[in-house]
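Single-structure report; data block below.
All protein chains but one are shown at their positions in the complex.
And then chain A:
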Amino acid sequence: MLKKRIIPCLDIKNGRVVKGINFEGIKDAGDPIELAQRYVKEGADELVFLDITATLEKRKILCELVSEIASEINIPFTVGGGINSLEDAKMIINSGADKISINSSAIQNPKLIAEIVNEFGSQCVVLAIDTKFVDNQWIVFRNGGNVNTQLNALEWAEKGVELGAGEILLTSMNNDGTQSGFALEITQQVSEKVSVPVIASGGAGKKQDFAEVFEKSKATGALAASVFHFGQIPIPELKEFLNKQNIPVRI
């Protein structure tokens, strides 16, 4: 049986893992390689690395980090942050990433999704959507949650999949960093609507939150950061817990 995926997310700034609350207030959470190795040992199913300060000059450094990660870990990993062109995507994938995640650049230039898909296939392209509940609607934000795009999250997810995105990484900005649970409603809606895997993100605080999002939506993966980085929820314990609730996970 296909297992639900538990995915730690490592936000990278200047080569260190950092974590903010509601997209702000950043604190240090360690060395990316060490943390990644720890997660592989603990049974993480995939890893996501988001470079939150990706600039052109830093791109080279990121590629070096990606190739170091690729040589140290043997589970799939996604890299995102500042991927604005097919060339950027090529650099990251050729450095050893399995998938790239695109967000703002895809909103500004939806054709980019198709371009990367044509080169590397759908399975390489994760469309990351940051969404916030505003005026009774789930709206897509870009640039690290700073710009309201007026796009409807559900419609944007469908459009992205139409253009070839092989996976949706759906982050609720309302929930992110609050540890109050995943945004069930929008996760449910998006995962019912699109035909590709959806990863729920933002708000994990306790083990039950993971169980709930898997029970109440069709998400096949759940992503979290601080609860893993700071040891609040050890992955083996989380998987044991989910297993007991009859949610299929890799033990």
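As a convention for this text, a residue touches a chain if its C-beta (ideal position, glycine included) is under 8 Å from a C-beta of that chain, and two chains touch if they have at least 3 such contacts; residues count from 1.
The rule we apply is simple: contacts and distances are computed from a predicted model.
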Among "Amino acid/amide ABC transporter membrane protein 1, HAAT family", "Imidazole glycerol phosphate synthase subunit HisH", "Universal stress protein" or "NADH-quinone oxidoreductase subunit N", the UniProt name of the subunit that does not appear here: "Imidazole glycerol phosphate synthase subunit HisH"
Touch criterion as defined above, residue of A:I33, A:I61 or A:I75 at the omitted chain: A:I75
Those residues of chain A which, in the complete complex, touch the missing chain: 1-5, 40, 45, 67, 70-71, 74-76, 93-98, 120-124, 166-167, 195-197, 218, 220-221, 250
